[in-house]
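Have a look at the structure that comes next, please.
Selected chains from the complex are presented in situ; the others are not included.
Chain lettering (A and B) follows the sequence in which the chains are written, and residue indices restart at 1 in each chain.
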Amino acid sequence: MKFQTILLVIEVGGTLAFAMSGLLEAIRKRMDIVGVFSVAFVSAFGGGTVRDVLLDRRPLFWVQNQEYVWLVIALVVTAPLWVKTFRHRLTENAMEFADACGLGLFAISGASIASAAGMPPLVAVLMGAITAVFGGVSRDVLCNQIPKVYYDHRPYTLCAVVGCAVFLGANAIGVAQQLSMVVGICTATGLRVLAVIFGWKLPAWPLRKG
Amino acid sequence: MKFQTILLVIEVGGTLAFAMSGLLEAIRKRMDIVGVFSVAFVSAFGGGTVRDVLLDRRPLFWVQNQEYVWLVIALVVTAPLWVKTFRHRLTENAMEFADACGLGLFAISGASIASAAGMPPLVAVLMGAITAVFGGVSRDVLCNQIPKVYYDHRPYTLCAVVGCAVFLGANAIGVAQQLSMVVGICTATGLRVLAVIFGWKLPAWPLRKG
């Protein structure tokens, strides 16, 4: 597979995972179909759009690949057929896992695009984190709540940051581009899954005694 | 009239209508003059600014046409003279109608600019919807509430989408640009007005039984 193909697969996977998280959150807020579509759309494309705007890339990735937009439309239109399955206890777990996949996929996609655009490592890591997290942050802002990733004290953005650092590090020591990306994605998504399963907690900030 | 002139008239009309909706909402939230101006400004220019940024058009439309900014400043400064008229029952209706006009005007303006920039129909429709709705969404986010268009179950964005589709369709079958725009605007604004008068409702999503 070529680099372009890998990027495409990454973006499709991440897009679907994040659109689903937006869709489920919008339904929970009892929005109408327009709200559900808008929040799903922003969750899926928000991070990548901000990355493209900050890096001044045009056309935007969802303009160049319209299939993504159709995918999200299909996801929303078919929601009544499969959403019931996600009710009850399953909902939380499904959203966690979709989020973890999107997290890893989007982070490495953002970091690799920024890196290919000549950005230094620090900026590439930040772009990876922004790509991964900004869709979810926008989703929560539109749903009128403090972004979950800012206060739940469970590692999320940090997993993306570590994954991006691993990807860039592997690349820097000569590992092939494709393998570096796979390793980075697995690191970010895997760390997030482990964090959820084992209930890892970040300390409050600043550290408090007593 | 030339195409440019039509676009100008459309943008002035839509700008004033949306600025007024932001102004009334900010007053309702008891903001000070800076808040009122900021929310009016974002409501009026938010959608068009995001459209211009996403399409990478510079200078921004309100930079190129500073008269728009002066118009909004004049609107806010003169507000104490005419806002009382909009109190009581009239307020809701005035805001609904201003919104409906802005909706149609901005949607077709966004779709026609995107179309002229070579965007495919799906993207042009999305740009039309974003131009029409994003100002109002930003207004509600700044006022710390869930965007009204996402949960009130009355067709709003859908009217913009249908209007854009009618405009693009008419254009595609050879109707003159100007006539297509007028038809698209009337479709979007007219549908919205009818939706308000007759109380049309969107179904909850996903469809629920019982």
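The rule we apply is simple: contacts are C-beta pairs under 8 Å (C-beta built on N, C-alpha and C of every residue); 3 or more make two chains touch, one makes a residue touch a chain.
This structure is a prediction, so every number in the text was calculated from the model and none was measured.
J.: Full complex copy number, with 2 in place?
T.: 3
In this section, only the chains that are shown with their structure count from here on.
J.: Measuring from the mean C-alpha position of chain A to the mean C-alpha position of chain B, what distance in angstrom results?
T.: 30
J.: What residues on chain A touch chain B, complex-wise?
T.: Residues 26-27, 29-36, 38-39, 49, 53, 56, 58, 60, 63, 66, 69-70, 76, 79-80, 83-84, 141-144 of chain A touch chain B in their complex.
J.: Going by the contact rule set out above, which residues of chain B touch chain A in the complex?
T.: Where chain B meets chain A, its residues are 53-56, 119-120, 122-123, 126, 133, 137, 141, 144-147, 149-153, 156-158, 202-207.
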